[in-house]
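Just one protein chain is left out here, and the rest sit where they should.
Letters A, B, C, D and E name the chains as they come in the text, with residue numbers starting at 1 for each one.
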């Protein structure tokens, strides 16, 4: 077990089965009463192609619950491509030792793979321009961290939540919120306060759409912070038409004309793979894309767990093929 | 505060700000250094119409973090309809007391409202046929409980996870998994074991598609459990064409012909509002629909928090209207 | 002949046949050499439904070219509805007296009816909110006046070109161009100069998107001109997302909050019937719509002139019905 | 100034500003009163790609209005390709000397570029088969000539209006109208009269759909005029199904079977680039396409004039980039 | 058995089983060798809604093959509406007596119901204008008669084939073919020859598109046959644009102008329900529509025969409900 895997703390409610489907509790009761606890092989496969994610967390869980000996766990690597219907995880163990956790294993892989895949789609579309995950505010706080971790697994260079960054072994990334500017009452003064109180390693990136036109505020903060300004963030609300490629071109041109070629342009707000492609088709000089809702709204990639062997005998329910599915891409992980 | 609200335990990582966006941490540092902590009014509105959910959990959070006095919280009721762009929550408090939690407040409302709305769409489509939430296996275990709670808020009669049912004040609902049948090796014997070991209040509902044709297994378990059988669950995999309306008609007819009119038919697997409507249009005699993936894949309904007043003075960022937005549907909740 | 009709000066190149199709010149030569000049009835019908326009100009032309006596001209009224394939003009006269002008008659009716119809579509969509024709800059100056006249015939309350307004018997309408503000260098100072030098009957309407955000400039000019300000014009370029319904709502709210309820909001830039309907569906408080490109790009409504009688004998080419087409809506106009 | 440019007579109403937007009149009054007349650079760019046209006429205008010295005009060539948003015209001059004509400059370029582009689309589709512009009857006579000139600029080999041909330095092109045939009462006799009275350089092209079937009339006139017949024009009305590729094939075959291989086939009536492609895909032996409505209905390609420099200082309104836009394709034209 | 039913001669190859599926031959051999010939109930249902047709022919078949006694046949009426999945025929008899004919029974009902339904769609669209079935040339001659019979069952007033009309108890309907006119060499002379040699009860309807324009030929034959002319048939080929509503209007007008108001207009060639609706929407004065290809190309309405009882015991294959399906619309027919 590596350092990173230890990061995933497995909560008590999961361990006691509170998050499990009730019928698994009942199944374990029945089998215990019947004296049945065969060694089974359960295989988990994905509903569609994507970036496989969540296996590190699942390994943390399994290492907490599996018995001392007598089991094997095979899986794809965290962050690997997974094909439609491909077996991505295989557990061979006494059924009673892990059957209750089928719900959690499927759910972890489904959510994490969904998020990582959505992140990867943005990364793909961006063709080298970095993506930062800004989705924490669009998802329940109980999964904000693991969602951001999955986004980084899918290729994002950083994320906004403290926990997500910690799980991914990175420094979190952020600029400034509208609230800071509104409370201070002025974009330039907010940027100056930011500069005054933040340690030097925090990049100075000013949000420039709060009070005035974006190009105007960008120049104002650039003139105030000069070479200390790392970038400006455009986050124009839809009520003002959102961020458009020509806006990026214009802000870039105006900054350059004033000698601020070193100031990067960050774009956020409704960013999707499709919109990223529009910016790239228009050759808009974006330095970084912040992606939030698209990742948070990623549909889970449903994982199904099927028993394929019982005490060494191939079995399957109707619709599945009995016996282990050969997949040379799996490696033994536990 | 009612009993139910106390159920929502606010985790330590949320309270210490680990799930927050890093820029909010920075904002609080800056404002503290600048000696600024004005009373602000922050309003939260929904991106689109839906069933408002998550406010009970948000209230639990706010009651933990707001100071002794000097604040007001107004909101719509849990489970109420919320319109596009309608203000659903208003917090008046010193900014420093709650600013860090903007991420969590938005995220909680976004996820819960998304789930409750999806559940409600199924309930609407079903026109009186009960819906049970079976989505726990399609979402991360850290939110499986609150997702099921939201589904019940949206109108589902029950849910499959233990925690979700506890939050919603209900008994969890489930039948039997394929794993039970595969381990026991026979659908009828599995149903008999279920009947032998479960307390009488657990309804006997047999899953009837594991080894043989659905109609065949339905009759087999009905003949074995007779009047003790409450229902059969059809969950035909897509490899066998999924559950179709004619299959429901046929199983119903064959059960009735054999005298088992009392046995209900539960349908699960890929159920969506659209498919529910197909079953209803075909007058298929479904007793209960189990809905999983559709709710788990519900996109969050993004909530935005905007400062509209600072120390009694109307303010707003560009694109928003300064000052409080009148909404007579809000009531004071804290 | 009324005063208005005299306004349409028929140019020399039209009268000498320079704008005619060459084959009509040749036809007249041939018929003259053959000694043929029968009295014919030519009927003109529209390709599709619309607002009939151009007949006043055609009457000016015909009254210049028809002989002293021996002819009749019947037509629909300027501005009347015309149906698809409906006969809208009938000329009975010796062929040689007007045959050369078939090109011009068809062309005048085609263009004017096309423009009037497009204008009417906007008026219809606006449901009572006035429309002003701003299309002069999108069409060749040789027809800018008659296009604006046609727009007014279609229901616009005014137009921007001097000549168009004169033909329509109105005062031209306009606010201020970006050029004025750029040359003066400041929106407020430009508005003040406008106020200083314009006669009192010219409404003070300031263009508010040149240097700063629209809401900001709107408030600035309102504070400068106060009750003298009649309105502000929003013309946000597409690079800034264009004018959106929420922008109108916000500018209205901010003006009202500052006590400038009397200031109207004019909207221009890419306005079409469809976009007008979006503003109305969003209940955006628009006072006036300026429509330019949509009218200038209106496709002509092609008119066809067919000979249906020669010396009292019904004739027609293949595809048409011989003899006069009865249409009780026609009145004798010359 | 070349001979051709002198052809564009600039009308009096344009010169006195009657076709201008009223707000430009007002702007000049205000600036005069304020004592402002800076040297500005105004750049004009196209809304979308096309064939640039109208610059010769604009040059005629500018050479009439610009002062003796102290200005520069740069532009693309008449007939050159222009890209979306490409600067196609740059005027550096005292604002008061040309500001009033912004309406006319934009309008001239918009209309002419729209027409030339539509013509070019047909030429492109025709792949070498000549296109003749027949649109005069579908547009107002005040622009019939300049429209035909623009069509020739876009690639048409000739046009039907006398004025258009003169502007383009060509002989106008035409066959015979239905009116000639109806008045004479017989297609063959009309063709014979045409032959009798027209000078030898006018090609004998008979219209063959007035009284009888096209193939029948084509053979009749061919038998009557024999080697003097240059071609037949098919213009079947939509009431008879329009001209179809098989009709062209059949007329060609019947003419050839009768020994009239030298007789060309002209096709007119509803011709568009799409229909041209259908004829070519069907290998229909068309000699010439006559295109009318498609060109006359071409939407203008809107041109925008922006001030980018004032007295040598880069400026721009929001949404545009201050300073001159480098475009090496521009040449100094005045 | 009525007179009409006797019309359907059941061919020898059908009776000996040559048209049957080979597996039914094998089934009968096997069952005979096994000594099995139970009384069964076989029910036949339609794949989709339509006009039920073919039962009269099926009754002719069954009355030839069923044993002396001991059977029942229930069915819907010939020409009745049949719903999707509705049981339309039920046969109770010893399996060996009719099992071989399952192929023929299903096939007869499938084809005939398909044709009758297509015919009915045209009749429906025509809203009272008569439809004549002209499809014989688009289908194999072995079924031309029964197809025409089915068309009449679906609502057509007559048909073109001699056999179809005989089966339907009608006089066949027809005008004249292009061949007659081409051989005689002139439309008018062909019409006169038709009039000369046909008995008076045959309506004189001339085909008017062979050599000249339709309107021209229509007037020519009308002038030749005068009050003896019952109608003209328009059958314009697609090479000439097909028959259009304006053509019908024009021919009607020209006939009326010449005093031939009594001459009907028949329209044929590519007639479909959709095109019929176009003629009606254009108020084209069509007297009769001839429909050919649309009926001949009607997809069969597949019928399925299922055994639902064996020796009084309810049975069914998977997917069907055991036992007789109650349908009060069935009557005993044999």
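As a convention for this text, contacts are C-beta pairs under 8 Å (C-beta built on N, C-alpha and C of every residue); 3 or more make two chains touch, one makes a residue touch a chain.
These numbers come from a predicted model, not from an experiment.
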In the full assembly, spell out which visible chains the left-out chain is touching. A, B, D, E
Touching the absent chain in the whole complex: find that residue among E:97, E:117, E:153 or E:173. E:173
Touching the absent chain when the full complex is considered, from B:247, B:286 or B:307: B:247
Of the residues listed, E:65, E:80, E:282 or E:302, which one is in contact with the missing chain? E:302
Identify the residues of chain D touching the omitted chain, counting contacts across the whole complex. 213, 215, 246-247, 249-250, 253-254, 257
Name every residue on chain B in touch with the hidden partner chain. 211-213, 216, 236, 238-242, 244, 246-247, 250
Could you list which residues of chain A touch the chain missing from the display? 314, 318-323
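Note that in this section only the chains that are shown with their structure count from here on.
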Can you name the chains that touch chain C as well as chain D? A, E
For the interfaces B-E and A-B, which has the higher count of C-beta pairs in contact? A-B
So which of C-D, B-C or D-E is the twin of C-E, meaning more than half of its contact pairs are the same residue numbers? B-C
Same or different contact residues where chain E meets its copy chain D, judged by the half mark: same
Out of chain B, which residues touch more than one other chain, so two or more? 318-320
Take each protein chain as a node, join two nodes whenever their chains touch, and name the resulting shape: line, ring, star, complete or other. other
By the touch definition up top, name every chain pair that qualifies. A-B, A-C, A-D, B-C, B-E, C-D, C-E, D-E
